[in-house]
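Encoded as structure tokens, the structure appears first; notes follow it.
With one protein chain held back, the other chains of the complex are shown just where they sit.
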Amino acid sequence: MPQPLLRVRASLDLTWHYAAGSHFTRFFEALRDDGLILALRCPACRRVYLPPRPVCGNCFRRMEEWVPVGPQGTLRAFTVVHFPFLDPTTGQPRPVPFGMGLIQLDGADTTLNHYLDETDLGRLELGLRVEAVLREPRQGDMGDIRLFRVLRP
Amino acid sequence: MSEPLVFPGSITIPFSYAAGAAASRFLVALRDERRILGTRCSSCKKVLVPARSFCAGCWEDTGDWIEVGPEGALVSWTTVHLPLPHLPPPPVTLGLLRLDGADTDLLHAIGGDSRRLERGLRLRPVWREARSGSLLDIAHFAPIT
Amino acid sequence: MTGAVVIGVGQTAYEAAKPHQAIPEMVLEAVERALGDARIGMEEVDAVVTASVDLWDGRTASNIQVTEVVGAVMKPEARVAGDGLLAAIHAAMTVAAGAYGTVLVAAHCKMSEGQHWACSNWAVDPICQQPLGLDFLSAAGLQARAYQARHGPGARHWARVVEKNTRSARASPLAPRGPARSAAEVMASPMIADPLRALDAAPATDGACVLILASPERAKSLGCNRAVALLGAGYACEPHYLGDRDLTATEALAAASRRAYAMAGIERPLGEVQVVECSEAFSYQELLWCEGLGLCGPGEGARLLEDGITVPGGRLPVNPSGGMLGGSPFVVAGLARLAEAVLQVRGEAAGRQVAGVRRAIAHGTHGPAGQHHSVVVVGA
Partner (left out) sequence: MKWRRRVAVIGTGQTEHTRKRDDVSQQELVREAARRALADAEMTPGDIDAVVLANMELFEGRALPELWCAEGAAGAGKPVLKIATGGTSGTSGAIAGALQVASGMFDTVLVVGFEKQSEGQTAAGMALTDPMWDRHVASAAIGNFALSISQYMAERGVTQEQAAKVAVKARRNAARNPYAHLQQPGLTVEQVLASSVLAWPIHMLEMCPTSDGACALVYAAEEVARRRCPRPAWVRAAATRHDHPYIGDLDRRLVTMRTLRDAAREAYAQAGVTEPLEQFDVAEIYEPVSYAELAWYEALGFCKEGEAGRLIEDGVTAMDGQLPVNPSGGVLSTNPIGASGVIRTAEAALQLHGKGGQRQVPGARLALVTGYGVYAWSDVLILSSDPG
């Protein structure tokens, strides 16, 4: 009789409360209160970063110049995800398929990875113009940008 | 200074850890035979409990399987009074006990009134009726009265 | 000699919580202080070693959030999990190897953001110890009782460690605001893991610590005239199951100390070192770690305190900064001890300076009941 091989189950179910800090606080307050998406520009290389953060990684310079960007932008990368992996924030598989893109908001140098309202591959291509669809009413977290809508001519 | 923005977050992921052949045999012995097994290191001859496939100190494979206990002597204990998500509601007493025939101490829950615990106190395992092949098939060790 | 010197030290204040700072902002504060202290710009830093633990931070690859603030963009970085002093020893080895001239070491932790005891249940093996609920608190309770049973010193002696360290912490500008604790207060605080009471445990704190190491040659070329040498370093790990270990002996700490002392040419630390900064996550541990560090024989840690040797002004003050009981977070504590030891050797430990420090010992530990230990000897 082969030796039975047992497994020990354990469910990680813990909570954290993450301090947003001054940069994210300003970002989410502007998003919630004014529907504005704020980025930060490096004083040395002039690169405009999203999300805002304490320093520019290339120059190691603190950044203080806030720049409103978007809400429109250009699709720089895209995919349609089909594999249902477990979403650790919900403990449930994330519903598929969903479209996802790297969006370069007008005025920003970095891109933002977010959902697209399009899941038909045939209707997605680089360079498409997209627009942020904001949640109403906004609550001051990343859910306030629900997804990006492809602007169809 | 305005109220700081703090985001609540949770991580919810199930895990399933392979006990491995040696620990599986140890856990099956708890489940099916209500026996506590150790393994003897082929080099230093210590009887290691819980049973395992090798001795950490000598890094040699263990050889003989030896039943230990079921009774043993309390070595150390602590009664946790904080409500913690990974523990039953407080107070919960965890102890290290040296089972008869073993050369290492077993960690387990200790039952009974924690105020009456003392070093060397003789204990015996209290088995659960429904056993699933887990260290928790022993509900706790209770003082032999 | 380890072949590395410390040229810069930066610490944030250690506070019960830093709700206005995200982790990158907190770490940047320590980085800027360390660069200022070393009088160099980030362009002078060749490589980075970070210390962080993913579950404590509640995220994967927890060092990625500090990549930019530690200056690791387009530079080498390695994350050593566990304790900041261990990260510093590894960094020193990379300098001694000749791979890098300067290495920035950064450790961070915000204990206020997660359930730290519950998280530590996931740091013990999942088969035989985690299901029973063992965590760093209960492991310490088991060790404290075993230590008392073996050597005698109990709650009354431990409480005096808390009294000493929380009073010393008042003199440190970096320690959390809060009152010094009398031994009586400690012994009146609620029992949390019998025999340990609430005030026997180091308070949960947030903070970051950064050190900048360099080769002696690079330090000279950078014009650094206050470099403090890492004279010796050692680290060691004990078996994992508590039941396999002698919780009253400190085999790993003794092994780590022997290696560090041999490198630094120290025979008797009590006579040859002028200050010790050790990582006492619990009151009784300062007594046990003094024994493991060879300051006294087994079981004699309490007597060192009673004889006034380890108090401020004593023959060998231990934790004039207040140590962990004074407020120093997981992961950061060991590196903060090294920072304090360097400040002592430089004579710049504001408010907590010990007279005439030529050599200091820094100690870091992590794991259940001090399973892993790191020891560093620093000197002028």
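A, B and C label the chains in the order they appear, each numbered from 1.
Basically, a contact is a pair of C-beta atoms (placed from the backbone, for glycine too) under 8 Å apart; a residue touches a chain by one contact, two chains touch by 3 or more.
As the structure is a computational prediction, the values presented were derived from the model and not from experiment.
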What are the shown chains in contact with the chain that isn't displayed? A, B, C
Return the single residue from C:V80, C:L132, C:A155 or C:L174 that touches the missing chain. C:V80
Given C:C119, C:L132 or C:L247, the residue that touches the chain left out of view is C:C119
Using the document's definition of touch, tell me which of A:L36, A:L102 or A:L134 contacts the absent chain. A:L102
Which positions on chain B touch the chain that was left off? 7, 9, 11, 13-23, 53-54, 56-57, 59
Quickly run down the residues of chain C that touch the omitted chain. 2-3, 22, 47, 53-56, 58-61, 63-65, 67-68, 72-82, 86, 90, 92-99, 119-120, 122-127, 233-240, 251-252, 255-256, 259, 366-368, 371-372
Chain not shown, touching residues in chain A: 5, 7, 10, 12, 16, 18, 20, 24, 49-51, 53, 57, 76-83, 85-89, 94, 100-102, 110-115, 121, 126, 141-143
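Note that only the chains that are shown with their structure count from here on.
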What's the contact topology between the chains, one of line, ring, star, complete, other? complete
Per Cα centroids, the chain farthest from chain A: B
Sorting chain pairs by contact number gives first B-C
Counting in whole Å, what is the centre-to-centre distance of chain A and chain B, each centre being its mean C-alpha position? 45
For the pair chain B and chain C, the C-alpha centroid-to-centroid distance in angstrom is 30
Approximate Å spacing (C-alpha centroids) for the pair chain A, chain C: 37
Chain C: which residues touch two or more other chains? 19-20, 58, 115, 118, 126-127, 130-131
Quick one: which residues in chain A touch 2 or more of the other chains? 8, 10, 12, 14-20, 24
Using the touch definition from the top, list the residues of chain B that touch chain A in their complex. 4-21, 23-25, 27-28, 85, 133-134
Which chain A residues qualify as touching chain B in the complex? 3-20, 24-25, 28-29, 86, 88-91, 140-141
State the interface residues of chain C toward chain B in the complex, per the touch definition above. 19-20, 58, 115, 117-118, 121, 126-135, 137-138, 141-146, 149, 190-196, 239-244, 247
